[in-house]
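Please read through the structure below; I'll follow up with questions.
For this view, one protein chain was removed and the others were kept in their places.
The block that comes next holds subunit A.
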Amino acid sequence: MLDLFTIFSKGGIVLWYFQGTCEAFGPPVNSLIKSIILQERGGDNSFSHESLTLKYKLDNEFELVFVVAYQNIIRLSYIDKFLDDVQKEFRDKYQDVLNTRNYGGDFEFTTEFRQILKNAKEESEAQGKNVKMRTFDESSKSKKTVNSMIKNAGTDDGNLSKKKTSGGTDGSPKKNKKKKKNKGGGNKGLPTNGVTEVQEEPVVSNGTVEENDIGEAEVGGTVQEETRMQKLIRRGIKVEPGRKKDVKKAPVKKGKQDRDWGINGNPRVDSSLDYSNPKQDTTADSEVAEDDVVKMERKNVGQSATIQNLVEESSDEEEVLEEEEVTLKQKAKPQKGSSYGLFSMFSGLVGSKKLTKEDMGPVMEKMRDHLIAKNVAQEIAEKLCDSVAKKLEGKVLGTFDRVATVVRAGMEESLVQILTPRRRVDILRDALEAKSHGRPYSITFCGVNGVGKSTNLAKICFWLVENNLRVLIAACDTFRAGAVEQLRTHHRRLNALHPTSKGSSQVVFLYEKGYGKDSAGIAMEAIKYGNQLVTLIVFTARDYNYDVVLIDTAGRMQDNEPLMKALTKLIKVNQPDLVLFVGEALVGNEAVDQLTKFNRALADFSDAQQPRLIDGIVLTKFDTIDDKVGAAISMTYTTGQPIVFVGTGQTYSDLRNLNAKAVINTLLKA
């Protein structure tokens, strides 16, 4: 069943593993580590690699990782619990060894592992068996309160409703009635009131199935489904008034529906249409029902009020809990503050404490809000916090550590990881390499309108020229008015700044073909035009010894399909060495949308096996955002690609590398 189960330290040393199949030992786990754990995508703990599904669990106290892998066609419902069990067992067994962080010893765990696996399987099988028919008492229906059945009172046949109401008419409270019912059903005398039912359920289902009791047995799911049902029922009670209306309407409707007219226009004289006798019955019934309904209503007046109260209470409780937490914290803080004495220090040394999710909750909340306030996209702030919480859960707090400090440190570490490029981008190095191979190095710029593609292209051009490279600019923005002229101006200025000796060609060359004339067929033309243009450019560059080709494309909104297709085609045909996405640092939530949609368009519209995606990001207008540097995080997190350049102003020299540390400091600064 399981292909692989492995336990290893965070340092990567495998302590113990179980291998179901002979292949797949290293690569799936390594790719899990690289693409999930290291990218801070740890909110969700499963990952698929080829035909395998991998689930992992971090043990932050002993710094262990537990990974289980199985074929993804199999659905193993017990896996999460199984992981927990193995973790617990393994920790218990090797606690002392693990504390010393000595991984050289023998970790013999096979027998325990098999035992846990067997138990887990049996348990899940036992649960599977429960899907069989259950007795009425075991079914969720028997636990329904009478109130929730009201809806049926009108529509069910009279017998049932009478039976039901017979219990209700004596005005005894709900609980009594229930007990009665339970006794009749032989439910082993277990008290079933709303709250405890859920816990009792396993006991009931483990009991023998009493077949003669099958009344309205329901083929239901497992315990979870039952709890869900219960919740629904309770919710049902909450919305009582609405239901009552339905109930009242129901009998009225019944009389009007489904009249079957004969061919000659007269009502068909049919036994099914003979309402003479039964009709009276039904009216009587409905009267009875309505009577019942009124009674029920009356009863509900008090009850629904109490239930509403309960709801409020529960929310009250939460508030109280929160308050308690706060007060606890407030209490804890001064204690800590006063605990700098000599003795308390030693007590602190002994009483180290594990970090739990609850401890981190409020701090994480604050952290998330803080990140959002700094312009990190909301979705990403949440994912990041989840991931950091997972990374820190179970970690042992040091003597003087406060939760907030630990969380902050954890967040900082994660952010550094995110901003550290996953791959190497060294344009100068690669351009030199391309030059030595006798081909130009090409960079395509893409992005939405008005983010500064052309401006930053000019800055990058300046930087390249400063480094003795000869640059060719391709003006592929063929529809915005003035786009070509803008580049022409840059071209003139750049050449004026770097005058060459007579005879040799200028250092910057602008390749332009004017604008597309037909605005209707502009997308189509752009594709053709762009292609011709750029394929030509590469040749031109080769002939005239240009080292770098910078391709300026038209700005496009990420939802504009024809334009995105055009871009994809341009990239596909020309295969630039680098595709840079230009995004402004001002964006908030939009950053994620832009990048994912650009990436998706590049992937979807390309028929290549491995489509070219965005290789890097140019972050522009960085000087306008003060300390709201969140866009940098949003963008790198979304694509996993590095920020290659940062535009910080209007002049040619306002181009920078991103300093991850500075960005993170600004980001975490209060």
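What to note about this one:
Keep this in mind: a contact is a pair of C-beta atoms (placed from the backbone, for glycine too) under 8 Å apart; a residue touches a chain by one contact, two chains touch by 3 or more; residues count from 1.
Assume contacts and distances are computed from a predicted model.
Missing chain, UniProt protein name, picked from "GTP-binding protein of the rab/ypt", "NEDD8-activating enzyme E1 catalytic subunit", "Signal recognition particle receptor subunit beta" or "Mediator of RNA polymerase II transcription subunit 20": "Signal recognition particle receptor subunit beta". Here one chain is not drawn; of A:Ser51, A:Ser77, A:Gln95 or A:Thr420, the residue touching it is A:Thr420. Considering the full assembly, A:Arg429 is the residue among A:Lys118, A:Arg429 or A:Arg600 that touches the omitted chain.
Check A:Gln87, A:Gln486, A:Gln558 or A:Thr648 against the missing chain and you find that the one touching it is A:Thr648.
The chain not shown here touches subunit A at positions 6, 8-14, 17, 25-26, 29-30, 33-34, 37-39, 63, 65, 101-104, 342, 345, 400, 413, 416-418, 420-424, 426, 428-429, 432, 463, 466-467, 622, 645-646, 648, 655-659, 661-663.
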